[in-house]
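Dropping a structure here in structure tokens format, bear with me for questions.
Heads up, one of the protein chains got dropped from this complex, but the rest are sitting where they should.
And now, subunit A:
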Amino acid sequence: MPNLGQQISSKNDMIPDWTSQEVSTGVSTGAAGPWRTEAYIANRVTDKLTPIHDRIFCCRSGSAADTQAIADVVTYQLGFHSIELDEPPLVETAANLFRASCYRYREELTAGILVAGWDRRKGGQVYCVPIGGMLVRQPVSVGGSGSTYIYGFMDSNYKPGLTKEQCLELTAAALSLAMERDGSSGGVVRLATISEDGVERRVILGNQLPKFSTH
């Protein structure tokens, strides 16, 4: 696989479902900053959270070019589908569209994608479409090069039934831990909370991140 072009190897996403006390469900998703070509940081404040529809976002990791292209295709397909149905699309539909593209062109693509959103049928949902084109729904998912470092942290700290604030804190903490250890992750943390009421986006700058230190 040629290493030309930009790699979102810095990618690190974490998307837990959450249920607030008002029994509405939603999703918060986060992604960390820079893109790299080899040892050069091409962009240190990339936005890897891409809206696909009003209440559906995707987190992109792998080749920047590949994932942007796939996201554009899926945005078009989903928009068309939604107009045909005359109602908001399901998150599962969006995830399946991603999976269809990623699986069909698996030999050519390097794309790891997390699809997250809210719909009326199943509330907040997270779907993982890793490299190769598998599709699986999970309550919480991490991806990208920095994700290996936070599997243990996520396994031990995530519990079903978190509130929105707890979820955001957990996401920000996990991303900072990964950014500290992964050479390809860094910059800022971008968070988006998706619920019935809409989408709320936040940015946490480097100096505002939670601090952890073992020495």
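Criterion: contacts are C-beta pairs under 8 Å (C-beta built on N, C-alpha and C of every residue); 3 or more make two chains touch, one makes a residue touch a chain; residues count from 1.
Just so we're on the same page, contacts and distances are computed from a predicted model.
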Checklist outcome for this item: By UniProt, of "Auxin-responsive protein", "Zinc finger protein 207, b", "proteasome endopeptidase complex" or "Anamorsin homolog", the chain left out is "proteasome endopeptidase complex"
Item to check | Hidden partner chain, touching residue among A:G79, A:P160 or A:G183 | outcome: A:P160
Next on the checklist: Using the touch definition from the top, which of A:L177, A:L191 or A:I204 touches the missing chain?
Outcome noted: A:L177
Item to check | Residue ranges of subunit A at the interface with the undisplayed chain | outcome: 139, 148-156, 158-160, 173-174, 177-178, 180-181, 212-215
